[in-house]
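Supplied in structure tokens, the structure appears directly below.
Heads up, one of the protein chains got dropped from this complex, but the rest are sitting where they should.
Which chain is which? They are A, B and C, in the order written, and residues in each are numbered from 1.
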Amino acid sequence: MSEREYPTALGASTKDTITLLGHDLADEVMGEVGFGELAFWLATQRRPAPGEVRVFEAVLAALADHGFTPTAIVARLTHLSAPDSVQGVLAAGLLGGGSRFLGVTEDCGRFLHRHLPDPPPHDDAGWDACALRIVRAQREAGRFVPGLGHHVHKDGDPRTRRLFTIAGEEGLLGPHLQLFAAIGRVHPEVLGKRLPLNGAGVCGAALADLGLPLELLRGFALLARTAGLIGQLAEELRSPVANEIFLSVDRHTGSVDPAPYRP
Amino acid sequence: MSEREYPTALGASTKDTITLLGHDLADEVMGEVGFGELAFWLATQRRPAPGEVRVFEAVLAALADHGFTPTAIVARLTHLSAPDSVQGVLAAGLLGGGSRFLGVTEDCGRFLHRHLPDPPPHDDAGWDACALRIVRAQREAGRFVPGLGHHVHKDGDPRTRRLFTIAGEEGLLGPHLQLFAAIGRVHPEVLGKRLPLNGAGVCGAALADLGLPLELLRGFALLARTAGLIGQLAEELRSPVANEIFLSVDRHTGSVDPAPYRP
Amino acid sequence: MSEREYPTALGASTKDTITLLGHDLADEVMGEVGFGELAFWLATQRRPAPGEVRVFEAVLAALADHGFTPTAIVARLTHLSAPDSVQGVLAAGLLGGGSRFLGVTEDCGRFLHRHLPDPPPHDDAGWDACALRIVRAQREAGRFVPGLGHHVHKDGDPRTRRLFTIAGEEGLLGPHLQLFAAIGRVHPEVLGKRLPLNGAGVCGAALADLGLPLELLRGFALLARTAGLIGQLAEELRSPVANEIFLSVDRHTGSVDPAPYRP
Partner (left out) sequence: MSEREYPTALGASTKDTITLLGHDLADEVMGEVGFGELAFWLATQRRPAPGEVRVFEAVLAALADHGFTPTAIVARLTHLSAPDSVQGVLAAGLLGGGSRFLGVTEDCGRFLHRHLPDPPPHDDAGWDACALRIVRAQREAGRFVPGLGHHVHKDGDPRTRRLFTIAGEEGLLGPHLQLFAAIGRVHPEVLGKRLPLNGAGVCGAALADLGLPLELLRGFALLARTAGLIGQLAEELRSPVANEIFLSVDRHTGSVDPAPYRP
């Protein structure tokens, strides 16, 4: 292998064979490996155990579609404007997957990882003490705790409860989820009110516990959302609303005088 | 519901519930529905049977990653240049999913659908007669048959054989796959040489047999590729090659005189 | 020059010099060449004359911004959702620049080019006869004439009149514009009603007369729109409306039962 060779463990082929991740694509992957399992495997180059796949796919389900979010509206409007390019519709939708609407998953996973105690506590009391220090430090610094609070599900996000259950069933309640649960228990003592642990946050904790690369947590949210955007596009093709959304803006547009920028 | 309401059967939520496709997201979808199954369901608003999921996921596996394709190189170079935006990396990669590299799946599915005989033949001889007419008509019009031929797998594409096997095992050898198989049998009689039925084409036939929207066949290829691009990005983070690719181009760049455009 | 060299007449640099289009970038381009002029030059590798620049920049002005179009809404919503990435905002907006909202410019330029008579007529009567044949043929084929008609400016698009005037002042009323003008004169005889020649169409005719590559006409519309999208983003930063647009959709969303896809 020369120094200029580009090595890869992903897809490769010769005249008679195609391999993916070191396995024969046709005989060992197709029909044998589910899509969520494959996505996990591609990202980590390690085949996940069935329990890991179940948790991972539960996360993807939680993040796939949240109705008429900005990303969904963007995808539908892009289809209205440029129906010739499915790839453009999906790409435009994904470009909204940034810091505000999809970023909590990544932010929460990274936050928990950065604050994991070493060695890990032996019991809930230990986790609670650790969580208390963290929440206090955030409050003193005037910063939010990622994953805490939700503007709609104020009394509890049903996805959070459910993902803890699933992870518990599969023996995958790792340190990120445990720290997140402890934050959920202790924060009222510091903040003076009870906030829900939100679904985007618990997804980040679960993905981190699965050992997925922290730099890619947003990527998994985007993968889930790609499936959701295809759903949005399919629904738009069947019963279009994008033109009505456009017109509802257009109807309420008003011309005003220019206002020079002041830095 | 007022006339200005935007209806959707996808994600929706109230203070205490979140639904997706008319089901409780937390209790009926998370932990219960695989990611491939969910993607199918989102696109069709119909829950697929297990055999349909297996065929669908086999297609996604076949299309997920083909190594250093232009889309993979684009994703890696975009990461090199703008590492701050995972969504930009994935979107840039998907934008290469157009007519040439990912289009065969859609083209083949649409082509077969347009030429399905009505009523369908009762036996292989009937399919062969139909396929013969189609291949002859294409040849006379000076057009290719989508899905026929491969620049590397000249003696047969292993994905094709395998996908026929899986579809057969699941009782899902529908009219699109049967017509495609017949084209594979009869075309040498017209073209004077034997070409392989390629993997991208058989994927289009299988997706069409699953009853998926033809307008979205390219979308499923893009969904598969999103998982592949995350794999590429993960590998790039672990053992980067994008800068070397860039430099290998840069080193061989030569300045020449401008050449005016002549229409 | 080895066979693997990548030649380019665009940007190039050595330790002490930077050239662009065969000229010294610092001393011969910066401060000497306007931006519209440079964009023309980059696309054609031919420096345009001042009159050509004036027509070209008039076209860019005509296409830069049309208010709250889908592309503008998309850019603002993407900023709402992912404010961390200016490049994502602009890219998402441009992805709406497809066949429907920005495509008329390209379609019209290509249509006129395909139907240019050879040799060109000597006078208006000759152009009218040619235009009459073309409009009749389109009508008989059940096809629209690109560039004819506007849903708002029914009595005439002010951009059209103006661009003809500017091109005339600069001696650049070429065959595409002349054929377009003739279509404007004769079509009522065939269609039984008078439709305006629209602004997007006349821009396509003018760009084609400037000798710009037909494959890139949409590209110039996108360049103009990039400036417009920066304007939209600047206004969104100063007086945000994207969240209100999102909420106005969100408020009117209604959950309905899934409706299975029927091909």
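Convention: a residue touches a chain if its C-beta (ideal position, glycine included) is under 8 Å from a C-beta of that chain, and two chains touch if they have at least 3 such contacts.
A quick note: this is a predicted structure, and the numbers were derived from the prediction, not measured.
*Asks:* List the displayed chains that the omitted chain touches in the full complex.
*Replies:* Hidden chain contacts in the full assembly come out as A, B, C.
*Asks:* Out of C:47, C:110, C:139 or C:153, which residue would touch the omitted chain in the full complex?
*Replies:* Of all options in C:47, C:110, C:139 or C:153, contact with the hidden chain holds for C:153.
*Asks:* Just to verify: which one of C:48, C:70 or C:97 makes contact with the chain not shown?
*Replies:* Going through C:48, C:70 or C:97 one by one, C:97 is the residue touching the chain not shown.
*Asks:* Can you name the residues of chain B that touch the chain not displayed here?
*Replies:* Residue positions of chain B that touch the missing chain: 67-71, 73-74, 77-78, 80-85, 88-89, 91-92, 95-102, 234, 238-239, 242, 245-246, 248-250, 253, 259, 261.
*Asks:* For the chain that got dropped from the picture, name the residues of chain A it touches.
*Replies:* Interface residues of chain A facing the absent chain: 1-2, 4-9, 12, 19, 21-22, 43-46, 82, 84-85, 87-88, 91, 113, 211-214, 249, 252-261, 263.
*Asks:* Over the whole complex, note the residues of chain C touching the chain we left out.
*Replies:* 4, 6-18, 20, 24-27, 29-31, 33-36, 38-39, 42-45, 54, 56-58, 60-62, 64-68, 85-88, 90-92, 94-98, 102, 152-155, 158-159, 161-163, 165-166, 169, 199, 213, 215-216, 218-220, 222-224, 226-228, 230-235, 237, 239, 241, 244-245, 248
As a working rule, only the chains that are shown with their structure count from here on.
*Asks:* So which chain is farthest from chain B, going by the mean of the CA atoms in each chain?
*Replies:* Here the answer is chain C, farthest from chain B.
*Asks:* Over half of interface residue numbers shared between chain A and chain B means same, under half means different, so which is it?
*Replies:* Mostly same residues: over half of the interface numbers shared.
*Asks:* Quick one: report the Å distance separating chain A from chain C, using the average Cα coordinate of each chain.
*Replies:* Between these chains, centre-to-centre, one finds 38 Å.
*Asks:* Using CA atom averages as chain centres, what separation in Å is found between chain B and chain C?
*Replies:* 32
*Asks:* Distance from the CA centroid of chain A to that of chain B, rounded to the nearest Å?
*Replies:* Computed value for the inter-centroid distance: 24 Å.
*Asks:* Touching at least two other chains at once: which residues of chain B meet that condition?
*Replies:* As it turns out, chain B has residues touching two or more other chains at 4, 6-9, 12, 43-45, 85, 87-88, 91, 213.
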